[in-house]
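The full complex has more chains than appear here; those shown keep their coordinates.
Chains here go by letter, A, B, C and D, matching the order in which they are written, and residues are numbered from 1 within each.
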Amino acid sequence: MPVLQVEMLKGRTVEQKREMVNKVTAVVAETLKCPKEVVTIIIREMEAENIAQAGVLKVDSK
Amino acid sequence: MPVLQVEMLKGRTVEQKREMVNKVTAVVAETLKCPKEVVTIIIREMEAENIAQAGVLKVDSK
Amino acid sequence: MPVLQVEMLKGRTVEQKREMVNKVTAVVAETLKCPKEVVTIIIREMEAENIAQAGVLKVDSK
Amino acid sequence: MPVLQVEMLKGRTVEQKREMVNKVTAVVAETLKCPKEVVTIIIREMEAENIAQAGVLKVDSK
């Protein structure tokens, strides 16, 4: 029944997301001892102006 | 003071959202014994490539 | 596939939660046109010192 | 290590976001006694049809 929310910068391809959810689900099921079927992953993509570290927007720190 | 976050696939109309928040707020207020005025609902819509079940993106499982 | 997160103050009984998830799932399924089976609800309970409105902790505004 | 998620209506400028994350990070670091470097802020912008108060979508209550 684990639900994962993944917040990341925009720019990944569908192929990268496909591989990510496939591998994350596998290791979550393995380490938490649950069937893969009950793992849900939600991806949220952010613009670089919507994430900040240390008080600085990513769009300004690149 | 309940705050609800609803994660769902894109594609619903404004009319559907209007009806959903109206009815969800009513049953939340009724069952949790609080005034409707203090219920906040945030809707987040996802592309089918941003949600996965059992390690498979929704866009691949349709 | 809707996933709902409900943030609320501590103090509700299991019976209230049972009724809340039952009724919220029903109206979500009805208004968003999806089977009840795909609706997930996560409840998170807060202490009154962990929620603030207008800059004032709930524990101070009661 | 604080992680903040800020949900707000669309329409703010990058300059407003820049100032917001700068000042929020400063007061979080000051009040929680942690270095600014460990503070992460994620901004999520909503359409007015995706937020409701008291069972009414913001788009209908303006």
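The rule is simple: a residue touches a chain if its C-beta (ideal position, glycine included) is under 8 Å from a C-beta of that chain, and two chains touch if they have at least 3 such contacts.
The model shown is predicted, which means the values in this text are computed figures rather than measured ones.
Chemist: All chains share one sequence here; work out the copy total for the full complex from the 4 shown.
Modeler: Whole-complex copy count for this file comes out at 6.
FYI, only the chains that are shown with their structure count from here on.
Chemist: Please pick, from A-B, B-C or A-C, the pair whose interface repeats that of A-D, with more than half of the contact pairs identical by residue number.
Modeler: A-B
Chemist: Indicate the whole-number Å distance between the mean C-alpha point of chain B and the mean C-alpha point of chain C.
Modeler: Inter-chain centre distance comes to 11 Å.
Chemist: Can you give the whole-Å distance between the Cα centres of chain B and chain D?
Modeler: So the centroids are 20 Å from each other.
Chemist: Two or more other chains in contact with one residue: find those residues in chain A.
Modeler: 40, 42, 44
Chemist: Using the touch definition from the top, list the residues of chain A that touch chain C in their complex.
Modeler: Within the complex, chain A touches chain C at residues 3, 40, 42.
Chemist: Enumerate the contact residues on chain A facing chain B in the complex.
Modeler: Answer in residue numbers: 14, 17-18, 21-22, 24-26, 36-45.
Chemist: Give every residue of chain C touching chain B within the complex, in rising order.
Modeler: Contact set of chain C toward chain B: 1-9, 12, 16, 19-20, 23-24, 26-28, 30-33, 51, 53, 58.
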